[in-house]
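Questions regarding the structure given below will be posed in turn.
What you see is part of a larger complex, with each chain still in position.
Should a chain be cited, it is by its letter among A, B and C, assigned in written order, with residues numbered from 1 in that chain.
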Amino acid sequence: MKTDLTGAMRYTELNDEELSEINSRMHLGLSLEEMLRIKTYFTNLNREPTELELQSLAQAWSEHSGYKSSRNYLKKFIFGLAKEKIFYQGDAGLVSFNDKLAVALKIESHNHPSAIEPYGGAATGVGGILRDILSMGAQPVAVSDVLFFGKRSKKGFPSPRFIEEGVVAGIRDYGNRVGIPTVSGGIFYSNDFVPNVLVNVGCVGIVEKDKVLGSSVSKPGIKLIIAGGKTGRDGIHGVNMASSVIEKGKEDATTVQLGNPIVKEPLIHAVLEANDRGLISALKDLGGGGLSSVIGEMLLAGNVGGSIYLDRVPLKEMNMRPWEIWISESQERMLLAVEEKNVEDVMDIMDQWDVTAAIIGESEAGESEAGDHLKIFYKGEAVMDLDLEFLTSTPLYYRSYRQVKKNAETTLPRYPGNLNKILLKMLEDPNIRTKEFAVRQYDHTVRGSTVIGPFSGKVSIEGPTDASIIRPSWDYNEGLAISHGVNPFYSRLDPYRGAKAAVDEAVRNIVSSGSEPLAMSDCINAGNPEKPEVMGEFVQMLQGLRDSASVLEIPYVSGNVSFYNETGKTRIPTVPTILITGKIERLDHSLTPDLKGIGNPIYAIGPPAYEMGGSLYYRMLGIKRSPVPDSDPNVLKDRKNRFLEAAKEKLILSSHDVSEGGMAVALAEMTIGSGIGMELDFSSFSLRADVTVFSETQSRFVVEVAKGSERRFEEIMGSQAMLLGYTSENFRALRGEERIFDLSVEKIRNKWKVGYQ
Amino acid sequence: MAKLRITVTLKGSVEDAEGQSVAKALKLLGYKNVDEVRTGKVYRIKLKGGDLSEGEEFCSKLLSNPVINDCKVEFDED
Amino acid sequence: MNREPKVAVVTMEGTNNEFEAFNSLKYAGAAAEIVHIKKFESGARKVSEYDMIFFPGGFSAGDYIRAGAIMAARIKAKLLNDIESFVEQGNLVMGSCNGFQVLIELGLLPNTQGKWETEAALAVNISNRFEARTIYLRVRKNNCLFLKNFEDGEVIKLPIAHMEGRFVPKSQSILEEIVRRKMNVLTYVDSMGKEADYPWNPNGSVLNIAGLCNDRGNVLGLMPHPERVFFRETESDWTRGENRQGMGFRFFLSAVEAIKEKF
């Protein structure tokens, strides 16, 4: 075996300084400790590592692929919660949907690529998450995207507007072209995301339970087929980039990829057809680290070894070095493990769909005591022969952490008087007002299965919805609800409560559509994990995710951690974005927020409390320190159960969850899609009027109930339900003597629709 | 009155999905001699006053992304 | 005869509405089959084996160059004669969105001169934006076989999702011919049923044209997506209204019935 690929130097004889030098020259991104571990390994083997072996280890041991800073804590806090509800876990997680079908879901960040090149970063983010769902053998049925942009420009970085337009265009061009509806998401604006923007992309898929694919190759002689896009130099070292802090001006154009949805679209069809016919034994997508990350894991999982012939990989460009082929992150590629007898049929299906495919190697019997080996050849020459155990033994760290106590005193501002004006200002706040300028560029009806989309109401005046509902199979009258939860403003002040609020909002959104929550996927965004205060926030956040989910008994079936979202002195708060799915037994039970008729009672479910930290109201007033609303998952669970019982009896006509801007914004938003107003009286609440209507106390809803069903509704809801008033023509509210709101519904709608005409 | 012609193309190192699709289509139509297709956009801009340097500003401020694009500014002759 | 009408849903890379098209046809009583254009090109399938051809929406070949251009060019190169005689024999052809763009490029619509020449184009929306929303349409059914289950003058709602839908005729005389022969069976209107500009006309189409049906009534092309609202529960405002058949169902049932009448 050729061993001098790292240059004339002999790796096993290098001193610490030389090792560090090699590390940075080869862009390995390893720590000295890890470099030394490799040195020991090869010294014991009595040979030098090849260039490809070093690159391969660097990929496998990167933060991005190996979760080396997070895995220990994830295990401790959130893995295994509500385990009995998980159907299967792989690149995406699955829960049972009905007797025959399972739902796959996953959310992932594409923050670093999007900060460098927003269009391609977001597009390949969609591409990547689709592959995760596909790799379970599932048909993707919906895409969601949650975006976080800065407001002001920073010298040396692209303007927030440029980034936003690029990201939205990337999601549009990729999602629309592959033909999977983008139905859910959110856009947040805060200077915490200057210049570190966050792009969190989720996907939900559906699969027949007996067609779920795993990723382990468990016997020798299985052929490995690469299908889809060709392999090029693009994306090399992307993984290492996502595992370090962005340095201004150091963006590397060779890692930029734009994605090619027109290669992905037929690839999805071809893979699903082959799976449908039972021809695939195991499947994995090629993401970060490329072939190097995938093949070792597939073989190790099934306790076999294997041989790979890199010269058989279809290439985009000639004269690529073997290690470049091995770690390339070119898009749109899948790796199929196929039994010899099925190979011809699989290749035939690929050809039918015009998809490039090639057999690049096979699994082999393990090599006894030495462990299972992965051997790689290039033009007849061995370029790697590593013990799989060693290759995949990413070092895991318990990084030290420090929890900074942020004591916040309650501060009540002077009573502002004109609440009308404040409400109008809230409605046109970029975080509240319609996101239609972006969302209406996303095809949300493709596949003809969108039952509730991002907007609902009368045609041309639609307002927002809380969750989207997809009919995953036309053969069933059941709906799959999809939504998300996240609050970067709370998380910044209080990572623990912020995380609980994210789960609370996710669950609220699903319940508000009339659905029962099934499963969540968490996408965690944070700064540099080598800093104790970042790890401190990370741990607090995980405690929050745990405390909510364990009471609610909703599992996190998949997730993703993105560290190093920091530049110079600025870093993002530790924010978890929760993707959630739910189920509704009958499509015609679906609920939307737009009011349905005049004279119906309006109820609040759950009372407001004096909890304003991080709220839209306090942010508008510039109050920075105050306790963040704390979600009590027991309360939420109780309300969820009562709510869904009332919904099943069709007592509820429309529903909206109370989130940013409190009851005032929630109620106002219900008028947008209907042209119907309400006559309300908040006198029964003892809090000050502004706190009553703008408080963001968790676990609450506002609903329109069918006239005549008040008694039954109150019976089910118990003390949770408070009558606020009745639907009518305008939006008016009293609090004692004071008329706090008096607005026409057109005025509300025009404010909310600012920026989208 | 200046007339500028600005051409925005993808850098050579960035894959051109559109160009690949066009090349495939031309080959399927029987033009086997097509080797490579690269695509780009042209903007023909009429200005009251102004010169090439203003075109450069259009490139950097709106029309192109320097991470992935090349942008060329010429006087438009047609 | 009581067999199910055979319908081919033609696909290639990027056509991505075949799922809902296939299902809509199936649920309306047709024997639908998704056929990759390669199979027609190679002769493995023949157009004449079918009773109807459906060109689905999506982004065939990425919609690079112009929407539908690459798919149309491939068809022109090898299959145009087959499709022309298919239409001349009175068989049905329908295209929605990208499919409509293909039919226009192929000259199957409007075909006022009977010469199968490209007489129009679907240009980039006047808003220069992709538009995904529900719009109102007025139906003028004329002799269009796909509209049998509609009332003449009825106002309906359908979803749109496209970037290039602005109908531009080659000449004034072609436009006059379209109107004279009542080929413009679907036009964009406002919520009151009156023709109106953007946003009601979502793309700036001349005469608010949303869909065309040929002289004989057996070729329909339209920018909106009936196949996406086969069920009432997939119409965007269904939670507000009466329980009735889905709008898409009425299109596909019309087609299936029209074919069966010929058996």
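Descriptive notes on the structure:
Here is the rule we use: contacts are C-beta pairs under 8 Å (C-beta built on N, C-alpha and C of every residue); 3 or more make two chains touch, one makes a residue touch a chain.
What you see is a predicted model; the values in this text were computed from it and never measured.
In terms of the labels on screen, the copy numbers for the complete complex are A x1, B x2, C x1.
Here is the rule we go by: only the chains that are shown with their structure count from here on.
Note: centroid distance subunit A to subunit C, computed from Cα atoms, is 36 Å.
Within subunit C, residues 61-62 each touch two or more of the remaining chains.
For subunit A, the set of residues that touch two or more other chains comprises 261-263.
Partner subunit A is touched in their complex by these residues of subunit B: 10-11, 13-15, 17, 20-21, 65, 67-68. Of all residues in subunit C, those touching subunit B in their complex are 61-62, 64-65, 70, 73-74, 77.
Subunit A makes touch with subunit C in their complex at residues 172, 176-179, 261-263, 265-266, 352-354, 440-453, 455-460, 462, 471, 474, 587-588, 590-592, 594, 596, 674.
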